[in-house]
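One chain of protein is taken out of this complex; the other chains stay put.
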Amino acid sequence: MNATEVVFVVLSVLAAGSALLAMTSRQLVHAALWLVVTLGAVAGCFVLMTAEFIAWVQVLVYVGAVVVLVIFALMLTRQGREQGSGTTAEVTGNRWIAAVLGVVAAVGLGATTIAGFGGERIEGRRIGTAASIGDALFTDWVLPFEILSGVLLAALVGAIVLSRSGSDR
Amino acid sequence: MSLLYPLLLSSALFGIGLYGVLARRNAVLMLLGVELMLNAVNLNLVAFDAWFADRMHTGQVLTLFTIALAAAEIGLGLAIVLALFRAVRTVDVDEVGR
Amino acid sequence: MIRRWGYVGITAVLAVVVAIWAVPELGRDTVTFVTIGQTGPDGGPPLPSLSPDLLIYPGTAQILLLAVGVGLLVQIYSTAYLGHHPRYRSYALVIVLFLIAMIAVVGTTNLWVLLVGWEVMGLCSYLLIGHEWESPVARAGAAKAFLVTRIADLGLVMAIIVIGETYGTYDIVGAQVAQSEQPRHATLIGLLVLVAVVGKSAQFPLHTWLPDAMPGPTPITALIHAATMVAAGVYLAARLFQLYADSQVVLTAMAVVAAITMLMGALFAWVQTDLKRALAWSTVSQLALMLAAVAVGDPEAGTDHLLAHGVFKALLFLGCGCVMLAVGSSALSSMGGLRRRMPVTFWTMTAGFAALAGLVPTAGFFTKDSVLHAIERATDGDRGLAAGTAWVLLVVALVTTFVTAAYATRLWVLTFFGAGHGAGPHGTLGQDVREAPLAMAGPLVVLAVATFALSVGQPLHLGTGLLSTVIAVAGVAAVLVAARRGSTLAWAPRPLAAELWLDRPFSRWILALGTGASRVVVELDREVVDVYPRGGESLAATISRGLGLAQSRNVQRYATVLAVGVVMLVVIGVVVS
């Protein structure tokens, strides 16, 4: 096990642990913050796999935008009747089925990947420079890229029109 | 580096995300579970891209798209949650349905 | 008035066109051209196409003429019977539509056209049974007829698909040509056709809809539920006979169905207290006789009897309509003594009952004789049906002949003789009981003439002819003697046994047996046969209520179902591959 692998394992444990905390924490804002840790750790994993560009996008978009949005939403939807400031059961009665399904999904996927890719190794070539990604994006993948702009626009318009209150009509 | 490390981390994150979606009472945190699942996918894609050293960078390009799609989804999703909160004054999924 | 005759005119034009087309074909017995459908891509079976290729078969010309002839007479009859009804227009138009559909069924060689005609006939039947939709009985009867004949349609659709897949064509002639080269899937096709026939021709166990269809206007009953639509089932069996003639399974099943139905129908007809329902059960029984002819390998005898039966049963139903118009009810208890007041109706219906009973020289005698002869020939066992089955069938058919003669006589006596049981408080017929108007009596005369005319040129089989005549006369005589001795001919056996039949143990035994058997069959019918639809319905309702609970509007539960589903699908995908 070389140094890269050691760092990767540490980051993995960090990511998985904070993800678990994010999904079980009783404090809503804490959950969002644990998610930031997870996303950061995953970005670190990207760097270790030499995908630097993806790592920066992950940090910018997720940590910089998505999580901020989420925290805003959590604030805006804070319920009036906060019994003990959010220490009520933050999971539903569904949780045991959910836990079983989560474990089944994780174990199933893990077993599949072990069966399919056990023993394979990633060589340390640099794959993720901004130049090479940009080149691929604007030659081979230009059509989905353009469609993506449509998706973002449509989602934006949809979000605006949905969050506009009914009273201004 | 062994290919299995990122893949196993991805499996774990996917399972945890699924649990979150199915178990969290708060609608916003259910969305966070979805984000975790998408991150698991991204890990897979980048790992395979690195393993193949794909000249078309299919994996990384799809990862970029996934991140953008996740942003679009969460934008629309939070708008829906806010509208829902205005309509029924709660984001508790057990009560939203009633 | 002029409008009403306008519809008659339309029907007449239709009849003339068909006559011009069909009459020259009457004597021919070869098919002149063959059309085979386009084959599909990669040599697969052809696409379902609805090309309008019409073709007259030997034998179909008569059926076409029967349909349009009876249709025309019914249309004329209806001007008087229903002419003042507020929905007369839709009624008359539906009859025209029905006739066109019947022409499509009988005249086409394309199975899809046949299916369309078949379905349109079913729809017309439904609309016309429910014509008096103010009455709940009519609505229920229409719905029942509709639902039960759906089963027949399913059988037909699947039969058509199987024929198409087997022989690569949806053309009847083409399929027959292909079959003569290499017969395949005879049993499957035959059983599916049998399902279609059983539903459409009201055979056991799907027989219940036909008697319940009786709230429909009487002329319609004559047209659809005696002469044409129900006969289409038998016609289909005869038309496709070649495709399943090799399968002993099919022929045996058909013989069993026919045997059960013919006796059961006759017994039911015997115990009815309502003239129209009795005639309906009689139709069920007679259709079974035709089906028996097909089962023993002589479809021509079946279609011949279909023709004769179509004429005399239409006559009986139309006569029944005249009687109903006169006394205002179809219950036998309100009839009686009509002989002098309604002479035309009396004499024509007498001819009809004679034909039903199978008495010389009516067409009914000759065609029934042909059927019996065909069954008798099959008892040597080399016509696809096992000898034992054929013997049983023959015995049942002879018993049915006896019962048929008996109930025909009973109905005849109860309708036209006696004092007029329920005719009024003073025991005399009301003054308004008089002969039906010309537009109604005329068709009766035409049909009565046809009942005799059709016997011209029919073959005569001396042995079976004598036997069936003896049996029929015995049946007639037994009832006449009973009536002469003052029997009310009511079906309840106890008073009969106490008052009249003491000195005739044999007759009493037959009657009691008949009544008992009828009771058992009625019970079986209600308790056993109805269980399937009821059971299926409640099962579906339960499951669907469960689904309602699952549709909880809780997103998380939906997502859980989704995730569980994905896991199960992955397992299926991994395990099966």
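Of note:
Labels A, B and C are assigned to the chains in the order they are written; within every chain, residues are numbered from 1.
The rule is simple: contacts are C-beta pairs under 8 Å (C-beta built on N, C-alpha and C of every residue); 3 or more make two chains touch, one makes a residue touch a chain.
As a working rule, contacts and distances are computed from a predicted model.
The protein name that UniProt records for the chain not on display, among "Spore gernimation protein GerQ", "cytochrome-c oxidase", "NADH-quinone oxidoreductase subunit N" or "Acyl-CoA dehydrogenase family protein", is "NADH-quinone oxidoreductase subunit N". Among the displayed chains, contact with the absent chain in the complete complex occurs for A, B, C. Within the full complex, the residue among C:Val96, C:Val116 or C:Leu480 touching the omitted chain is C:Val116. Residue C:Met158 is the one among C:Ala19, C:Met158, C:Val177 or C:Ala474 that touches the chain missing from this view. By the touch rule set out above, subunit A reaches the unshown chain at residues 108-109, 112-113, 115-117, 138-144, 146-148, 150-151, 153-155, 157-159, 161-162, 164-167, 169.
The missing chain lies against subunit B, touching residues 7, 10, 14, 17, 21, 27, 30-31, 34, 37-38, 40-41, 44-45, 47-48, 51-52, 54, 56, 58-59, 61-62, 65-66, 69, 72-73, 76-77, 80-81, 83-84, 87-88, 96-97.
Even with one chain removed from view, subunit C keeps its contact list with that chain: residues 40-42, 44-45, 47-50, 112, 115-116, 119-120, 123, 133, 143, 146, 150, 154, 157-158, 161, 165, 540-541, 543-545, 547-548, 550-551, 553, 555, 557-559, 561-566, 568-570, 572-574, 576-577.
In this section, only the chains that are shown with their structure count from here on.
Mean C-alpha positions place subunit A and subunit C at a centre distance of 71 Å.
The set of subunit B residues that touch two or more partner chains comprises 18, 21-23, 93-94.
For subunit A, the set of residues that touch two or more other chains comprises 92, 94, 97-98, 101, 104-105. Subunit C contributes residues 552-556, 559-560, 563 to its touches with subunit B in the complex. Taken in their complex, subunit B has these residues touching subunit A: 1-29, 31-33, 35-36, 39, 42-43, 46-47, 49-51, 53-54, 56-57, 60-61, 63-65, 67-76, 78-83, 85-86, 89-94. Across the complex, subunit C is touched by residues 18, 21-23, 30, 93-94, 96-98 of subunit B.
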